[in-house]
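With one protein chain withheld, the remaining protein chains of the complex are depicted in position.
Chain IDs A, B, C and D follow the sequence of writing; residue 1 opens each chain.
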Amino acid sequence: DTIKVGVIGPFSGPFALQGKNFQAGIQAYQALNGDSVGDHKVEIVYRDVPQADPAQSAALAQELVVKEGVQYLAGFYFTPDAMAAAPLLEQANVPMVIFNAATSAIVTKSPYVVRTSFTTWQTSAPMAKVAKAKGIEKVITVVSDYGPGVDAETAFKTTFEGEGGTVVETIRMPLSTNDFSPIMQRVKDSGAQAVFAFLPSGPTTLGFVKSYNENGLKDAGVTLLAPGDLTQESDLPALGDSALGLLTTFHYAVSHDSPENKAFVEAAGKAIGNPAELSFPAVGAFDGMHVIYKMIEATGGKQDAKAAVDAVKGLAWTSPRGPVEIDPETRHITQNIYLREVEKTADGTYINKEIQTFEKQGDPGLAAAK
Amino acid sequence: MPAASLEVSGLTAGYGPTRILEDVSFSIPAGRRVAVLGRNGVGKSTLFATIAGQTRRYGGRIALGGADLTELPGSGRALKGLGYVPQTRAIFKSLTVEENLLVGLKDRPRSGIQDAYDMFPRLFERRRNLGSQLSGGEQQILTTARSILGQPSVLLLDEPLEGLAPVICDELMAAFAALAATGAMTILMIEQRIQAALAFAEDVLILERGQIAWTGTPAQLESEPETVERLLGVAH
Amino acid sequence: MTDLAQSAPASMATTSSRLKRDALAIAIIIAVAAVGFFLFPNNLALLSRIVIMMLIVLSLDLVTGYGGIATLGQAAISGSGAYAAGIAAAHFGIVDPLAMLAVGAAGGALAGLVSSVIILRGHGLAQLVLSIAIVQLAHEAANKASAWTGGSDGLSGIAPSPVFGMFQFDLWARTTFFLAVALLIVVFFLLRLIMRSPFGMLCRAIKEDPVRVRAIGAAVKPTLIKLYVLSGAVAGLGGALHAISTRVVGLDSVSFNLSAEALVMLVLGGTGNLFGAMIGTLVFVWFEDLVSSINPFHWLTMVGVLLVAVVFFAPRGLTGAAEDIYRRLRRDREAGK
Amino acid sequence: MQTVLSIGTDALAYGMVLFVICIGLSVTMGLMKVVNLAHGAFAMIGGYIASYATRDMGLPYGVAVMAAVVGTIIIAIPLERLLYRRIYGAPQLTQVLMTIGLTFAIIGIANFVFGPTLKTIPLPSELSGPVSIGFRTIAAHKLFVIACGVVVAGGLWFLIERTSFGVRLRASVDDAAMAGALGVRTAAIYAISFAVAVGLAAFGGVVGAELLPIEPYYAMRYMVTFLVVVSVGGAGSIPGALIASLLLGAIETTGRYLMPEMGEFFFYLAVIVIVCIFPRGLLGRAQ
Partner (left out) sequence: MNPVFAVEHLEKHFGGLRVTQDVSLAMGQGDRIALIGPNGAGKTTFVNLVTGQIKPDGGRVLLGGVDVTRLSATQRVRKGLVRTFQVTRLFSEMTPEEHVALALVQREGKSGRLFGTYADMPVVVSETRDILGTLGLLKVSQEKVREIAYGQRRLLEIALAMALRPKVLLLDEPAAGVPHSDTVLIENALAQLPPELAVLMIEHDMDFVFRFSQRVVVLAAGAIIFDGTPREVAADARVREAYLGSYADARSVA
């Protein structure tokens, strides 16, 4: 028989690239592990929510459950989309596996939520340690003014101040900022030794990094630190040389050196068509599929959300990003966070080269919220 | 361009599916002054608009100085020497008076504008006003001056005197007469003020329900009061 | 004076014949809703979303179609309704759906009042830009006030109680659907009444020529503000229903995108016509859902082609085209006789 | 003082980028009376062509700019003949519907053909480095954009206000039939104006790509900004568009510097204030 998995993500519109990565991760997993669990064929049904739109997300989730009869909901690039679908889960008896949405609180919205991506807290907090270790005392934070940006700012600030550093200024700038020169001017005027930045991956990162160089901050020795969203692999070709040497912390780099990752990158690269487009949402989806396969295995294909979720609590495996485990309590993924530096390889491509590892990181954000 | 003749044969035209003109034919030699008369709604304006290429034509031909205009669009006809001043004051509202006149110049050099200012000093005073900032009568004068600037060989004037002060009417009629007298253009004029029209014209065309009902000279018309009564229906 | 009696004008026709036509219109809505309910019992969430959107597009039709004010800021108003209802539920424990609707309508009316005072200061394109500025400001404000609105994560924790204490909101969205359709019918009927009232007539006149309206001694601005408040109440209802049905209010509900989509739906259906607003919404959302589930990756092109095709073949919107066809058929029939 | 000058320079550069991209739209909206929401889509097409020309074909920057302008015009001509010609003079909302539909279609196609990633247009070395202008360094391309803005503004103003072409264009928009009766070939005038507007869009898309990077969603992402700049300036007015671009650029830039977290508030409040004072835009043409 067939078991359907409904995947909701941004497959068109401004975030189409991320949706494409979802699809690549899923296809890579099925290519490597087959499209069946036992004699249950796993079929994927895609539904598009181009931009954060909880109403549409909820309607599509409901449609997937009621009309398409899916046994699993998965995907969710944006937090509000996941939040909107979460209340349906218990009544629908369907588990939800989050491939991306990175706000800590989502897992608390329903006991049937499992997350295989990361949280902004998880990827930002280690950067504070890096800064401290580099002897940086004064930092200015610059983040996009929306949920994840604020999360990143808080995570960094809390941790950095906990380590004894000072955050001299916090700047929140609108998502729609195109010209970053005035921001760079502020950074310059603040006298900070480093700037911690969070911007969602996409076109604005290009302007930000260029502006950082053009306004002479790099030359002035002001270090740019950021979670890996800023140097998403798919943006690197566009960023080019201006990104060289940037330090970011993140849970996954396409260049991660392991046999699991080699296999993944090859399969996912094939699935996505242009390997240069591959980046982190693909690995969230890949591991998400692993969790779903395990759930199917555990329930023998029967629709039983509780049993399915219980079966993966504490599940540990080696992902393309390294060793990971589903925390039994929070149902969020525990993983390594890496410090990476942008490098140009011999063949002229740019990569995030991992240079340091923070092992077994949980989600500090959930703890902080309590 | 010197004045040219105008031949219309078998013209049938209207708006959309409704036909207003039926089989209209006439021929006007170069340099004549013609008045087109008729009660309201008989299709006088439609006749001019059709010659200018702005209605739907069902049949018939139009020739200007021997050249066939029938298949040309409005702009092509204008470039062949046809001038047309519609009944609605079709000034360009967002252009200044001077720019309005510039459009009328066709390919003449800019200095040609002076002709219009000489003829209507009022326009010179108002040359920086936008079309929409003119008084009703000034708009009327502007449209006429604009078409004359293009030195058409045949000029169609649809009620050029409407809304004008009596003294301006006199001046304008004198100007038309002068233009025709120099052999510069053939002038066809629709006019409600019959006396003024008859004083101006050498020939008269009267329309009735989309067809030509009478042709002749003003003198002939004056001698046929019953024709005037029947076709023009004027009490005074 | 027999002449007078003979030409008893049609529009002075009896009240009862007008009510008959209203009843017919409402019967049509009910019939369509019933067909939807029985044909797509598994897709009531989509149908509910369409009906909710219809309320918002109807509210837009009031100001744009009847009042002649083009706006790309309607979501600021419907979104205010959604947040008002959502905040009432999440922060103040007002979870009765009908009470939430009332709060939403009030919030929308208030937002309509505020927007109108600003928007009516501009003319033409500048007016359009004022409306954009308003929706962007509202969006920004909702983002900033995250303690109240949840910011970009969305306002969650909205748990409406059963309707009349009896009908629980269910996974199949049956309750939502019935509630939405009932609300649509009430709103539709009221709007029809209002649009043929003296006030409605005045609005139509203002749309055509405000200067002329002033010259008969009527006040233009207060009338338009009143229209806006009305529209705001309707939009607020739509927004509140939105909050009730999805239990989350996101920033998208006060976005430029939503405003623009609503405008597209309205023009698609035909402006200045309540049915146009509803048909435009139905066709657009349904088409979008259809093509995006067939090809979630490249459906946008198909929607684009649909819009271009509509302008190509039905430049006056779908209802405009229907009207033309009807008129042509009638003319042919009369010609045949 | 240093900072003020510095911010001023940034504001000027940003304003000029806005101007160069928006001015074509001001022409279509103000002079041709077409609300062309697909303007950004044409800018984006220009960007894609330039990116392809420089990166994949290795052509020099100047040639790529030319290719982008010409190529976009060539793509736009059939669209003008087939689609736009139908909406000249149609109600604004109908124009909105069609051009937004066209934008959707172009986004979809760009996404399909070029993929969803960013496309850059490498600058020649003369334009890519920072240049010192005394009190600070500034990216050379910003100076280049400022120069482009000045040239475009001057040239276009001359074309529209001072040449007979400009007068005929404005006449055709006011009353096409009458313009025809005076010998103006309106269809040709419209086609040329459309081509000029589209060419300017492409040019703006290419030279502005450093700040507004090229990707499929470009066509929608900046639509609102473009609309706002053009309308605040008063559609159809070159000086109006220039003032609006510089003013809004300055407001946005100083707002970002002084209170970045209030950035959007600043910008849109300014828009509201300006429109309340100038209800038809700064230099709106009389209707």
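Just so it is clear, a residue touches a chain if its C-beta (ideal position, glycine included) is under 8 Å from a C-beta of that chain, and two chains touch if they have at least 3 such contacts.
The shown structure was predicted, so the numbers you read here are calculated from the model rather than taken from an experiment.
S.K.: Can you pull out the displayed chains that the omitted chain is in contact with?
M.R.: Per the contact definition above, the missing chain touches B, C.
S.K.: Pick out which of C:I30, C:I194 or C:V283 touches the chain that's been left out of the picture.
M.R.: The one listed residue touching the chain not shown is C:I194.
S.K.: Of the listed residues B:A63, B:C169 or B:A213, which contacts the missing chain in the full complex?
M.R.: Result: among the candidates, B:C169 touches the missing chain.
S.K.: Touching the hidden chain in the complete assembly: which of B:R39, B:R108, B:R127 or B:R230 does that?
M.R.: Residue touching the absent chain, from the options given: B:R39.
S.K.: State which residues belonging to chain C touch the missing partner chain.
M.R.: Residues touching the hidden chain, for chain C, are 1, 3-4, 7, 9-13, 15, 18, 193-194, 196-199, 201-202, 204-205, 208-209, 211-212, 214-220, 223, 226.
S.K.: Contacts of chain B with the missing chain: which residues?
M.R.: Answer for chain B: residues 39-41, 122, 126, 133-138, 140-141, 162-171, 192-193, 233-236 touch the chain left out.
By definition in this document, only the chains that are shown with their structure count from here on.
S.K.: Through how few touching steps can chain A be joined to chain D?
M.R.: Shortest path length, in steps: 1.
S.K.: So which chain ends up closest to the centre of the protein, judged by Cα positions averaged per chain?
M.R.: Closest chain centre to the overall C-alpha centroid: D.
S.K.: Tally the contacting C-beta pairs at the B-D interface and at the C-D interface, and name the larger one.
M.R.: Result of the comparison of B-D and C-D: C-D.
S.K.: Among all other chains, pick the one whose mean CA position is farthest from the mean CA position of chain C.
M.R.: Most remote chain from chain C, centroid-wise, comes out as B.
S.K.: When the centre of a chain is set as the mean of its C-alpha atoms, what distance in Å lies between chain C and chain D?
M.R.: 33
S.K.: How far is the middle of chain B from the middle of chain C, if each middle is the mean of its Cα atoms, in Å?
M.R.: Roughly 51 Å separates the two chain centres.
S.K.: Where the CA atoms of chain A average out and where those of chain B average out, how many Å apart are those spots?
M.R.: Each chain's C-alpha centroid was found; their separation is 75 Å.
S.K.: Counting only residues that touch at least two other chains, what does the list for chain D look like?
M.R.: Residue numbers touching two or more other chains: 108, 111, 261, 264, 287.
S.K.: Quick one: do these chains touch in a line, a ring, a star, all-to-all (complete), or other?
M.R.: Per interface graph, the chains form some other shape.
S.K.: Output every touching chain pair, sorted by label.
M.R.: A-C, A-D, B-D, C-D
S.K.: Inside the complex, what are the residues of chain C that reach chain A?
M.R.: Touching chain A from chain C are residues 42-43, 45-46, 48-49, 52, 140, 143-144, 146, 151-154, 156, 170-173, 242, 245-253, 257, 292-293, 296-300.
S.K.: Okay, in this complex, where on chain C does chain D touch?
M.R.: Chain C residues touching chain D: 64, 70, 118, 121-130, 132-134, 136-137, 139-141, 144, 256, 260, 263-264, 266-268, 271, 298-312, 315-316.
S.K.: Enumerate the contact residues on chain A facing chain D in the complex.
M.R.: 12-14, 16-17, 20, 145, 171-174, 176-179, 181-183, 185-186, 189, 202-203, 206-207, 210, 214-216, 234-235, 237-238, 240, 273-274, 276-277
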